[in-house]
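Excluded from the complex is one protein chain; the other protein chains are retained at their positions.
Right, subunit A next:
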Amino acid sequence: MSGIPILSILVLLPLVAGIVALFQPASGARWNALITTLISLGLGIWLWATYDPNGAQWQFVENYAIGGGISWAMGIDGIALMLIMLTLFLMPICIGASWRAIEKRVPEYMAAFLLMQALMIGVFCAQDLLLFYIFFEGGLIPMYLIIGIWGGAERIKASYKFFLYTLAGSVLMLIAMLAMIYTAGTSSIPALMAYNFDPSLQWWLWLAFFASFAVKMPMWPVHTWLPDAHVQAPTAGSVILAGVLLKMGGYGFIRFSLPMFPEASAEFIPFVFVLSGIAVVVTSLIALVQHDMKKLIAYSSVAHMAFVTFGLFAFNRQGIEGALIVMLSHGLVSGALFMCVGVIYDRLHTREIARYGGLADNMPIYSLLFLLFTMASVGLPGTSGFVGEFLSLVGTYEVSSWAAVVATTGIILGAAYMLYLYWRVCYGKQVNADAAAMKDLSVRELWLLAPIAAAVLWMGIYPESFLKPMRADVGRLLERIERAKPAGDAHLTAGKPAPVQAHSTEAH
C-alpha cells in the first residue's frame, strides 16, 4: 500500500471544508462544497483504481491508538469500497441539486452536507467497533438539521421522528458492542469477525444489532419514520437518505450480524423472511395508493430494501451478491427518482401527483430520463434493478420457495405502482395549465441526472465491474457462515431417464 492515509483524508477533507464553508458567503460555500465533493470523488476513483480485488481482505489500512480502548482504525474491503463509491458519486449531484433550490442559510446547508459526507465515509471505513458507532450515530446530527431547517411544512415532526426513532434503535447496539468488547477483549472489527461468540450470547447480540439496522434499513414495521423524513427533507436530503443512509442498515448486516453471529443469523432466518415478505407486499400496496410522489418513492424504498434482507439471509452467493447490487442500484435509482421529483417540485412547488400530467409533451427529455429510472426501479432487464433483484430472488429460492414466491410479487406490485405513477405524471391529457407550461430540463439538471442514468445502465449491462471487487469478500463471508447454513427446502432429486430404445420404438 502507498503511505498516504487516503481514507483519513477522505474523512477529514469534507470536515475541514465544511468548517470553512460556515464562514463563507452563499456562492463561496456552494463552490467550496462542489469542489470538495468533486475532489473527493476523484480520490474515490483513484481508490477504486488502486484497490486490488485479489489482494488482502483489508486494504488501505491505518491504525492509530487514541487510548481508552478506541483507536482510529480505518480500512476497507470491496464491499465498503463500493458503498464509498456510491456515496462519493451521489454527493456532487446532491450539491448540484441544491444549487438553486436552497436559498436560505446556504453556508450552513453546505456545511451540514459536507459533515454528513465525512460521517458516512467514516461509517464504511471504520475498523474499530466504537469508532463505527460514533460515525454511525453522528450522522443523525447533520440529517436532523437538514430536515429540520430546510425541510417542508411538517419538518419539525419529521426531524424529531427521524432522530428519536434511529437513536432508540441504535442505543441497544451500543450495549451489545460493549458486551462484545468485554467478551472478546478487542474492539477491532476484523478480529471480531473471526471471533466465535457463544451461540446463546449471539442470540442477544444479534437482536440488539438487528434493532439498530432494522430501523436504519428500514424494515417493516419500524419503517414509519422513513416516509415522513423523505417527504419533508429537501431533495438532496432525500437523495442522501435513500441513497446512502439506508445502505448502512444492509452494510451493518453484512459487516456485523452475518459474520459475527452466524448461528443466530441462521436461527432468525424465518423471522427476517417473514418481516421482509410483509414489507414487500404491504408497503407496495401502500405505495399504490399514495397521492404524494415522494411518499410513493419512500414506500417503494422499504419494499426494495426487503429484497436486500431476503438476499442477505439466503446464506448463498447469489443472494448476498444480489443484495449488494440491489443496495447499489437502489442507491442510484431512488436517488435519481427523488431528483426527478425535485426537478418538477422546483417548478410547481407541489408533490401532488394529480397536479401534473402529460409532461411527456412539454418535457420530453425529462420524461425520457424519468422513464429510464422508473424502469430501473421496476427491474427491467438491462438496468441495474434487474441484476440485483434477480440474483437475490434466485438466492432466496434456494432457501425457501415460499419466500421467493412472496418476494416475486414485489416485482409485479413494483411495476404496478411505478408505472401507475409514471402514467399519471407523464402521460395522459394535460389538465393543468401551469404544469403544461413547465420548461424542460435545464443544462444543470441534465448534468445531474445523466451520470446516474449512465451508471444505472452500466450496472445493468455489465455488473461485473461492480461485483469484481466484492467477489472475494463475499467468498470470505460465505466461508464464515458456511457452518450455520440452513438446508434449503428445494430437494433436488436426479430423475430416471427412460432408455433410448423404448423411446424410439414408441415413436415408430
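Here is the rule we go by: contacts are C-beta pairs under 8 Å (C-beta built on N, C-alpha and C of every residue); 3 or more make two chains touch, one makes a residue touch a chain; residues count from 1.
To be clear about the criterion, contacts and distances are computed from a predicted model.
Asker: Consult the UniProt record of the chain that does not appear here and report its protein name from "NADH-quinone oxidoreductase subunit N", "Quaternary amine transport ATP-binding protein", "TldD protein" or "PmbA protein".
Answerer: "NADH-quinone oxidoreductase subunit N"
Asker: With the full complex in mind, choose from A:35, A:56 or A:164 the residue touching the hidden chain.
Answerer: Selected residue, touching the omitted chain: A:164.
Asker: Which of these touches the unseen chain: A:53, A:138 or A:428?
Answerer: Touches the omitted chain: A:138.
Asker: Looking at A:6, A:130 or A:219, which residue reaches the missing chain?
Answerer: Within the whole complex, the residue contacting the unshown chain is A:130.
Asker: So one chain is hidden, and I want to know which residue out of A:9, A:61, A:172 or A:415 touches that hidden chain in the complete assembly.
Answerer: Spelled out, the listed residue whose C-beta touches the missing chain is A:172.
Asker: Footprint of the hidden chain on subunit A, which residues?
Answerer: Its contact residues with the unshown chain are 22, 66-70, 105, 108, 119, 130, 133-135, 137-138, 140-141, 144-145, 148-149, 155-156, 159-160, 163-164, 167-168, 171-172, 174-175, 178-179, 181-182.
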